[in-house]
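Every protein chain of the complex appears in place save one, which is left out.
Take a look at chain A:
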């Protein structure tokens, strides 16, 4: 009895030790691309990344591929990287978020170049600028767009009209053509309603204006261009909002922001189509009082993701068929109906799911604003290090906002910090 119990315990430890050794050895062949077993397709995405009915339909449509969908919560990119490094259980198809795609481009050898398996035939169906985000400098296409995030100006019709501004979306579009018009309207609005700040957060406004541009912080030759006019102009506009005192300093998503949306102290939100979900969640009494107008100074994009095929895929061609089906214009329209996943295929904008009038926006049809915006989003090269270099600018702007620094002092310190971050990574 006693002996057998000991053997059992010892056996257990031996098994554990064995497991550890195996675990170590499998992580050691990182970098090799072991092919997955054929006959199955493992698909990874994050919660809410794909429409539920589209997903169920796709799985049913390819019974021979045995699609196994895994919803990966938490830090998706990190889990994907870890799995890549581990070298086993790499999915055949995986989602890649819009904000992560730039940092994935240098890792192009981990993904299948979709152009080699017939992507050319469908790339024309998707918005050109969005496909470019997933294209490497030497022309490899790594992903097919799931969705995009075109921006618009969401505003409170009741607050605007009470403050002497136009309420009708067409008239708002006409009067608020540029950010200067927008800030001037803010001054007007504040005269009659001192609690209403037309800019929710000047630091957010700055990010939007940068996204509206055709150049960002680093150019294709890996040179730092964040100290040039296109960035400075965005900076100056944000600072202007602060000096004109039309900046509400209300961080998006904070409790103040949420409460402000409903009671009119945050009367506008400049944001991507999916921001509508946040606004709807925050508003109880102002339902039907919101409207959508084009973004002043033109549209921008926030977010929007891709489906990619990894080098581990057993049958990339079969995986591509799945992606092709899942992200067709019809299915992207369905995904919009499922979970407000905004289509990256212009053909979807004419489908009934998107043509619906929205009672939250007083019966307005939002696609009439978002559709044209989606097609006109400027193309800007986004370097893998872009977001890291952008950080000091927003941080320093917040100091101007808090009245702790002058605009010029903050600007030069932002440029200096950004250059230093870039230098560490070999940016000139």
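Things worth noting here:
Basically, a contact is a pair of C-beta atoms (placed from the backbone, for glycine too) under 8 Å apart; a residue touches a chain by one contact, two chains touch by 3 or more; residues count from 1.
The definition used in the following text is that contacts and distances are computed from a predicted model.
The chain not displayed here is annotated in its UniProt record as "Carbohydrate ABC transporter membrane protein 1 (CUT1 family)", chosen from "Ethanolamine ammonia-lyase large subunit", "Sarcosine oxidase subunit delta", "Carbohydrate ABC transporter membrane protein 1 (CUT1 family)" or "Hydrogenase-4 component E". Only one residue in the set A:231, A:327, A:385 or A:415 touches the chain that does not appear here, and it is A:385.
One of A:260, A:316, A:343 or A:371 touches the chain omitted from the figure, and that residue is A:260. Within the whole complex, the absent chain has one touching residue among A:97, A:110, A:156 or A:230, and that is A:110.
In the full complex, chain A touches the omitted chain through residues 2, 5, 9-10, 13, 16-17, 20, 23-24, 31, 75, 77-78, 81, 84-85, 103, 106-107, 110, 249-251, 254-256, 259-260, 265, 384-385, 387-388, 391-392, 394-395, 398-399, 401-402, 404, 417, 420-421, 424-425.
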